[in-house]
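So that we are looking at the same thing, I have put the structure below in structure tokens.
In this view, the complex is presented without one of its protein chains, the others remaining in place.
Chains here go by letter, A, B and C, matching the order in which they are written, and residues are numbered from 1 within each.
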Amino acid sequence: MVTAQSKETEQYNVIGTRPIRHDGVDKVTGAAQYGADLNLPGMLAGRVLRSPHAHARIVSIDTSKAEALEGVQAVITNADFPRAGDEEIDTGEGTANLKWVLDNVIASDKVLYKGHAVAAVAAADHHIAEDALELIEVEYELLTPVLDVRDAMVDGSPLLHDGLHTAAMDGSQSDNPSNTASHLQFTKGDLDSGFAEADVVLEREFETSMAHQGYIEPHNGTAFYRADGTLDIWTSTQGAFVVRDSVAPLLQLSPSQVKVTPMEIGGGFGGKIPVYLEPVAALLSQKTGRPVKLTMNREEVLLATGPTSGTYMRVRMGAKRDGTITAADVHLAFEAGAYPGSPVGAGAMCALAPYDIPNQRIDGYDVVVNKPKTAAYRAPGAPQSEFATESVLNELAEELGLDPLEMRLQNACVEGAQRADGFTYGVIGNVECLEAAQESPHWQSELQGPNRGRGIAQGFWFNIGFESSAYAQVNGDGTVPLVLGSTDIGGTRASIAMQLAETLGISAEEVHPHVVDTNSVGYTQVTGGSRTTFAGGWAAYECAMDIRRQMEERAAQIWECDAADVTYGDDAIIRGPQDEDGNDQQFTFKELAGQLVTSGGHIVGRADVNKTSSGPAFATHIVDVEVDPDTGKVDILRYTAVQDAGTAIHPAYVEGQMQGGVAQGVGMALNEEYYYDESGDLKNASLLDYRMPTALDLPMIETNIVEVPNPGHPYGVRGVGEVPIIPPAPAVRAAIANAIGVHMNELPMSPRAILDATLPSGD
Amino acid sequence: MASEHIVVNCTINGEQQVFLANERDSLLEALRDRIGLTGAKEGCNNGNCGACCVNMDGRIVNSCLVMAAECEGSEIRTVEGLAEGDQLSPLQNAFLEQAALQCGICTPGFLVAAEALLEQNPDPSEHEIRYWLAGNLCRCTGYDKIIKAVQQAAGQSVV
Amino acid sequence: MVTVLIPQPLRTLTDGEPVLMAEGHNIRAVIRDLAPRYPELADRLVNEGKIGRGISLAINGDVVSTGLITKVPEGAEIAIVPQISGG
Partner (left out) sequence: MQAVKYARAESVEEAVSLLQDGGDGARPLAGGTDVIVQARERTRDIDLFVDIKHIPEVISIEYSDDSGLTIGAATPCYQIYGDDTISEKYPVLVDSCSLIGGTAIQGRASLGGNLCNSSPAADGIPSLIVLEGQVEIAGPNGRRTVAVEDFCTGPGQNVLADGEFVVKLHFPAPAERSGARFLRFIPRNEMDIAVANAASAVRLDGDGNVSWARVSVGAIAPTPLLVADAADAIVGQPLSEESIAAAAAASSAAANPITDMRGSIRQRVHLAGVLTERTIRQAAERAG
């Protein structure tokens, strides 16, 4: 295999430049078709009836009045689905129990969270469908809701699932049923002796709220079940193949009967991996024989899709006076929502990942509660666990009178270091990020003014590999359509096309990337896990290498020489041996492209890759805040994000990922929360009261891309998208402490929480 | 419960339009479902995200908070009306050059809102841009590049 | 010879051993080599011809994506970790 990894970025022609994204014009003119923009002849509109209760048994559902309403074509409940068995299906980055997937899509015997789908209607238009929902009569037997992760873990707590037992990693199960679905543990060294060595030991407890991905586009799904038994689905999803492989078993169809077309997607951040509406639309279409479009409104998105876990966490950390961390004990209890499957595993693996700590124990608990089933959200599990550990590390530095950045450098993992879970690092940019932060104008500057403070934090996240597929055809004019299976959620058409262009030696503009349906490209995993530019780019690279090889062969045919004597250069010149007259023979890419049709036909390159996860990413963030001590409000004054991107393919979109991650992390730090009342009613299910940052809440976000190429990728790419959401919360916490001397132990660190921590009791 | 249809006359992107709407339709629903202009997006349907911003009689409005029936006689401009044929507006070009969009769902609303800002205030400060656009939520970009795109379209130097 | 690192909770299946040595050119062969000595561990690691539910294997820090037939280089370190997902 030819690898280009040894190249310096400046040697690249396309990589590292900032071309206009290929789908850009459509997206600034309103032409781009997102899922909800689809309009098919004869299409019906669907709406979903949702539970007003957090925990209840469904006694009966009477849909007769709704069915009788003029314009209503079908009403369905869970009972209308084929019975889902106790089997595991592929849900993208893991597997899930099919019955739980179906029960989350539409409740069977119990509703487990407010907003849990109970029934669905297809009608002539959405106004009628909404009217029909009001006519569906559901009788509930109310049960006590379980809303707090610690309450849920207590023996005797009301149970969400009678048959759920705590699974240990060794496969054993608890004797008694429990809301704790699983327990995992990683250890390293000897914790007791590690703490005995420490001069200072700190222990802190943290609570964090559920938080939502907050993509601006609500979920949608359109289905058309045809008379021949084939099912078409159009949806805004991060993984078209995941939708296919979830819907097919739920409707007891073969994957070959299901074609999923990924529409443009208005953000996902992990939340648009699971299916919600697609199976319902499919069944409604099956019942009516007409296309059915379902869309969620914002309240439904917040109530009933998958936020990230709320948590209770406890961290004990010990260090010597010189700053050497000797031991860390981390306890993580994560809310999974209504069904098992919180990201506590990844949270546990990330918790201490940047640091080489000889003695560690990390315990993780996956706990069901009467809240929506959590889904992946940008570096799932890590913003929580690293908030806890980074916060304690910052406090240790403060306690020891050490520079928190220096202390991180002192304990930083480098190549060869091993985490408690057993991973051993290859080439990583942990230290490089810290050093770049140390040298940054921001860190070097002096912060002045009352109630102002500065904080720093580090972040770690993986880089998931897995399957990606691509093919590309060489047109006669030298342009190359590139066909991809990866939904483009933030510019990956461009970043993948650029890697194809680089490999072929042509311009990014000569490559025309297209995202297609599941029948039109090979299996491709979700756009998520920081994998798309990494794995999709790898597929594009191999696809281009396939084209290079075929073009060498074609040139050999034309020149009537041995293909081994033809070389395709990185300058896109195809060179052959001298002809009989001793003249050099060569083609430019375009010249040879022009001769393909007459010399044997077009060339199609293809690649299917299945890669390991090998390019973990680190980030260092610095933030300055000002706190209004009278109101508890925190303003972000200045922010610098440093991150190792391996190689920044399209630096503008790398910066964009960093800035977007910071914005989400700041939101999680300051205001975003799932605010439940004691009955389990989510009281802030709107974008008014679920307070994501506005343009007025953030400054410009300075970015500093460090490039420590990933030796496991032809262009050195590392995952970029996820790690920048991790450091903001602990960095902001440290800055608040630096400003007003108060350490916050909860997320969000809202004005209310800060006032609660600072007002004299009795005020 | 049955609802009736109404006829609405208005100007959309410079063209006279007569369309039939459900009397319950918002302007957003009329644009998307009746006229086929799907550039304006539904993000929240209650005025809190700005994805449905259109220009109505010279002011930006959340089209989800306007009844279609109210548009009788109005002049509406949507994202589809920003470019002249295949000539993008300076703002549209700036959004592309500054990489001011990732998923792109909020982009139509930002473009319509920012266009109105620059018409009224051709040389806005960063704070004025942020204030004007505070009703438009973006979850991908952290706003940095959006602000820079507006600055570029205003002819300001962008770092 | 390869090294298999056993996380604390799985040591119930290895008589408390934190590190096992095994032979094998791929994951399947390594587990087959372990099976006579640690049958419960082998049962946990393989389920119906696939890597066991809820866990992933990592070879020298890279999560295995090609299942039991994934090649294991001589001297490699195999870690047993929970499945992770990304956003």
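By definition in this document, a residue touches a chain if its C-beta (ideal position, glycine included) is under 8 Å from a C-beta of that chain, and two chains touch if they have at least 3 such contacts.
Fair warning: this is a prediction, and the values are worked out from it, not measured in the lab.
Participant: Which of the visible chains would the unseen chain be in contact with across the whole complex?
Facilitator: A, B
Participant: Where the complex has a chain not shown, which of B:N62, B:T78, B:N93 or B:T107 is the residue touching it?
Facilitator: B:N62
Participant: Using the touch definition from the top, which of A:D26, A:D151 or A:D689 touches the missing chain?
Facilitator: A:D689
Participant: For subunit A, which residues lie in contact with the unshown chain of the complex?
Facilitator: The missing chain touches subunit A at positions 127, 130-131, 134, 299, 630-633, 635, 670-671, 675, 683-684, 688-689, 691, 693-694, 696-697, 750-752, 755-756, 759, 763.
Participant: On subunit B, where is the contact patch with the chain that was removed from view?
Facilitator: The missing chain touches subunit B at positions 1-4, 6, 23-26, 45-48, 50, 53, 56, 59-62, 64-67, 69-70, 72, 113, 116-117, 131-137.
Methods note: only the chains that are shown with their structure count from here on.
Participant: Which label fits the chain touch graph of this model best, line, ring, star, complete or other?
Facilitator: line
Participant: Determine which two chains are connected by the greatest number of contacting C-beta pairs.
Facilitator: Highest contact count among chain pairs: A-B.
Participant: State, to the nearest whole Å, the distance from the C-alpha centre of subunit A to the C-alpha centre of subunit B.
Facilitator: Going by mean C-alpha positions, subunit A sits 28 Å from subunit B.
Participant: Identify all positions of subunit A at which a residue touches two or more other chains, and write them in rising order.
Facilitator: Subunit A, residues with two or more chain partners: 213, 268-269.
Participant: With touch defined as at the start, can you tell me which subunit A residues reach subunit C in the complex?
Facilitator: Within the complex, subunit A touches subunit C at residues 88, 92-95, 167-172, 182-187, 213, 268-271, 273, 343, 345-346, 348-349, 361, 364, 376-381, 421-426, 461-462, 464-467, 528-531, 610-614, 712, 719, 721-722.
Participant: Okay, in this complex, where on subunit B does subunit A touch?
Facilitator: Answer in residue numbers: 1-3, 22, 24, 32-33, 36-46, 48-49, 51, 78-80, 82-83, 88, 92, 95-99, 101-108, 111, 126, 129-131, 133-148.
Participant: Enumerate the contact residues on subunit A facing subunit B in the complex.
Facilitator: Its residues touching subunit B are 18, 20-21, 23-25, 27-34, 36-37, 39, 69-70, 125, 127, 131, 213-218, 264-269, 295, 297-298, 489-491, 650, 652-653, 655-657, 659-664, 686-688, 692-696, 698, 700-701.
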